[in-house]
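Below: the structure, in structure tokens.
Of the protein chains in this complex, all but one are displayed in their positions.
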Amino acid sequence: MNTFGVRLRLSTFGESHGEAIGGILDGFPAGLKIDRKLLKQEMTRRQGGRNLYSTQRKEDDIVEILSGVFDDATLGTPIGFIIKNNNTKSNHYDNIKDIFRPGHADITYYNKYGIYDYRGGGRASARESAIRVAGGAFAKMLLREFNIQVQSGILSIGNIECKDIDFNNALKSEIYSLDKNIEKLQKQEILKHKNNHDSIGGVALLKASNVPKGLGEGLYYKLDSAIGSILGLNGVKAVEIGSGVESSKKTGKENNDEIDTNGFLTNNAGGMLGGISNGEEIIIKLHFKPTPSIFIPQKSIDKNNKETICHIKGRHDPCIAIRGSVVGESMLSLILADMLLLNASSTIQSLKKIYA
Amino acid sequence: MNTFGVRLRLSTFGESHGEAIGGILDGFPAGLKIDRKLLKQEMTRRQGGRNLYSTQRKEDDIVEILSGVFDDATLGTPIGFIIKNNNTKSNHYDNIKDIFRPGHADITYYNKYGIYDYRGGGRASARESAIRVAGGAFAKMLLREFNIQVQSGILSIGNIECKDIDFNNALKSEIYSLDKNIEKLQKQEILKHKNNHDSIGGVALLKASNVPKGLGEGLYYKLDSAIGSILGLNGVKAVEIGSGVESSKKTGKENNDEIDTNGFLTNNAGGMLGGISNGEEIIIKLHFKPTPSIFIPQKSIDKNNKETICHIKGRHDPCIAIRGSVVGESMLSLILADMLLLNASSTIQSLKKIYA
Amino acid sequence: MNTFGVRLRLSTFGESHGEAIGGILDGFPAGLKIDRKLLKQEMTRRQGGRNLYSTQRKEDDIVEILSGVFDDATLGTPIGFIIKNNNTKSNHYDNIKDIFRPGHADITYYNKYGIYDYRGGGRASARESAIRVAGGAFAKMLLREFNIQVQSGILSIGNIECKDIDFNNALKSEIYSLDKNIEKLQKQEILKHKNNHDSIGGVALLKASNVPKGLGEGLYYKLDSAIGSILGLNGVKAVEIGSGVESSKKTGKENNDEIDTNGFLTNNAGGMLGGISNGEEIIIKLHFKPTPSIFIPQKSIDKNNKETICHIKGRHDPCIAIRGSVVGESMLSLILADMLLLNASSTIQSLKKIYA
Partner (left out) sequence: MNTFGVRLRLSTFGESHGEAIGGILDGFPAGLKIDRKLLKQEMTRRQGGRNLYSTQRKEDDIVEILSGVFDDATLGTPIGFIIKNNNTKSNHYDNIKDIFRPGHADITYYNKYGIYDYRGGGRASARESAIRVAGGAFAKMLLREFNIQVQSGILSIGNIECKDIDFNNALKSEIYSLDKNIEKLQKQEILKHKNNHDSIGGVALLKASNVPKGLGEGLYYKLDSAIGSILGLNGVKAVEIGSGVESSKKTGKENNDEIDTNGFLTNNAGGMLGGISNGEEIIIKLHFKPTPSIFIPQKSIDKNNKETICHIKGRHDPCIAIRGSVVGESMLSLILADMLLLNASSTIQSLKKIYA
């Protein structure tokens, strides 16, 4: 349940303000020289910049690799790793430790389990996504061996949407914006809501390039089915593939991607047919809700079912889509790596290449 | 891979024009009197009406239960069942047996496996969804014991969207429309495209009522994560929960659902927080692409990578969202039933109720 | 739960006297020409001879393949198949339908589920093993492509043990005996107990030859761990690998297999080290209890917890080890095929052979 993937499996643990969070990446092939710089870089990207548009909680987020790697090469054994929780200010939560924060999982965890760690969202905190990004970094090292590239960026903040999509801009932008001409407006949008003690939603765009044809398994682990599970990522309330929502307004003639010897003439399908990659770019949109932690007083109840007003303190992103885009990218990387491994045994022909 | 669910698991097999399709429903609790009438009714709903808005391929779709049921009560053992494929007109596919149909999985299956059953889409056909609906009917029998109700209907056809949502209207409508005042326009929209030898997309709305608080498991099998996997259902290109796409345009203040002693004041969350049901209605939108099988000639290639024109024959739905809505409803039922079983062992307290 | 294997997964359903039993074999690679003769031959072997040493219940055991195969080649999609239950004489069970048969699962199924199909053991019947053998036959077709051979035979009946092991004799022997000189004594042993209305235990020996080095996965799906799960096969009460029970009486010096450039000097390990195949023959022993269905009256209770005498009728094997050996062989075949598929993605080097 706290495990993601089938052949390449990431299991995670950890609460936001516990001693550490961590994970086990199982099924990773042996013999890859790991790239600690890439790992660090991905962790830094997930943190967001140390700027106005991001939370002020800054962990070191040092990934301590405890197993599965020997002389910097993967052993084929599970890669265990932890990240210590250093910068935890649990006292920020003292005043609301018995109050359910609107938009948060406090109330559902309490109702389900009869107990929850109120500090920073506990297990439900986006803090856990650091483990997904660490796992995703390993997945990227693997994908890179096969020239597969996964990228992400911010498509829109509230109603402010990018027009000219440039994934390189996302790497430079403080808010990971995909359009350098729109970026400034998007920043203004964020600050406007932040200054109102409020927050704002946004949309992340994910792209995978040079994906081999044939990735995607049986009907309940199709590529699109696996991608759909990203709907479980904190704050994501809608997932689209290819023409997505728009496809429901189109005709077959408009939406079908015709084919010639060079491939597909269009890419409404977003890189897959029947849940199997078709060699085109994989295109995903993730719609993030606004950060539920806002500094405006809100009606709520406490553990004793008494009505009260919830006043949130602490350090929160004004727009979770920004950092969320990197986590989504990591999850897509994990999915593609998993599919790559699974596909290795899809045909007698591929097996014969191995067991020659 | 061809298995759906964790504790309640539906495994399926079958190609569109093979001898039969079938499934195994494993983990279903013992001691439930099964309701064959409900099963039949669900199968009939999935077929769509014998009307202008639906395919003319009409199977009997008789579910033959082969195991797991004794004297009409469930045994706790796997429920095996098959549905014969009677009404298969494979000759409709003779002219395109070497040609990849745009918008279909022919090309990806061929590239992945080096072989595929070209007749009616083979494994990739929506024919398999009959097994999901049969499995969903069993799930509904279980959910009903706990007063949980799952419903569905058509929200929009192309750009024609319902306004006054009435799930009872969907039960009566030929196109499962949720709004009896809009239904006529939606029908016209379908026929317009059908008469153009084309097809049209649509959106299905799913609702689950009276869902107990607490359904949803660890971070990779949260309720929303599982629901997201419906993105793997044939033709679905986007999945939304609650305020979904709209939430990315809203502020935290607008989107958070405040709480009082009666529950939540609004339901932007769509019935879950942190991937765990919160007692409100679960609200899902599925965006279906238009039927890829259209009768307009399309550019394509054949197995020898030669360019050609694809002329599709046969019997096809002008709008797959209609019948797809019932399949989505079945999948949501399966998910909720699975979550209900899993949640039974979530706390020491609940275990003590059983092992008293 | 009713699924066996990880990458190659056999899910089964069916009660002994229901309409049919069946299975889904998922994950089987595409592109293999199937061998229906081999399939039939394995089914026949499982039935045992139509002789004195075997049950008189003789099903046709025709495996109806419903999917996953097209023009006799595997599609890579799930292989669904059923076997009808024709020769069911449920009336043999009428007199004991409320009485728990000693040595049988009637009582535990009833206590667990509150209901059970009393006819022929229902789900707990060895009848289900026909599906394992059908699945095993597919596994054998796959293993054969890589020159891997799996064999079995009877090592001992009661205290009568074979000395000169010859797997070819098992193919000719009415009781699958591994030693043509001991066979006669073993037959006498069986008939002695049969004539006493009793039954007798036995031991099956399994061997896999030419197994590639490297099969076996992480610590909880090691080759020996998977083989150990055969302890769940009906009637098996002990499983040994290599020197097995004897190894607990030996010293390290005696038990270690020294190594030279030709391989191992001995094979106490039974073909694996650390749960990974080492290139030597895999050697397994399965200890079967005597058939619990005997025609001697036995003390028991009924569903109302009233003491009674249980008189068993019907057609039963005097020694289940005989037919059980074939099922064990099938399970070992399924395990090895699964491990072969999983191992395909164990190293970067093997992946590069595929995605070149």
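Chains here go by letter, A, B and C, matching the order in which they are written, and residues are numbered from 1 within each.
We adopt the following convention: a contact is a pair of C-beta atoms (placed from the backbone, for glycine too) under 8 Å apart; a residue touches a chain by one contact, two chains touch by 3 or more.
Since this is a predicted model, take the numbers as computed values, not measurements.
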| item | value |
| --- | --- |
| Touching the absent chain when the full complex is considered, from C:I294, C:I322, C:L336 or C:L351 | C:I294 |
| Selected from C:A20, C:I148 or C:V239 as touching the chain missing from the view | C:V239 |
| Touching residue (missing chain; options C:Q149, C:S209 or C:N255) | C:N255 |
| Contacts of chain A with the absent chain, listed as residue ranges | 1-3, 9, 11-15, 18-22, 24, 26-27, 30-31, 64, 66-68, 70, 73, 75-80, 82, 109, 112-117, 122-123 |
| Chain B, residues in touch with the chain not shown (by the definition above) | 7, 26-27, 29-32, 76-78, 142, 145-146, 212, 218, 340-342, 344-355 |
| Positions on chain C where the hidden chain makes contact | 1-4, 6, 12, 100, 102-105, 107-109, 111-114, 123-124, 128, 156, 158-159, 193, 196, 198-203, 213-214, 216-222, 224-232, 236-245, 247-261, 265, 268-270, 272-279, 287-294, 296, 298-301, 305-307, 321, 342-343, 346-347, 349 |
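Convention: only the chains that are shown with their structure count from here on.
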| item | value |
| --- | --- |
| Same vs different contact residues, chain A with chain C, by half of numbers used | same |
| Interchain centroid distance [CA atoms averaged], chain B/chain C, Å | 38 |
| Between chain A and chain C, centroid-to-centroid distance (C-alpha), Å | 44 |
| For chain A, residues that touch 2 or more chains besides their own | 218, 342, 346-347, 349 |
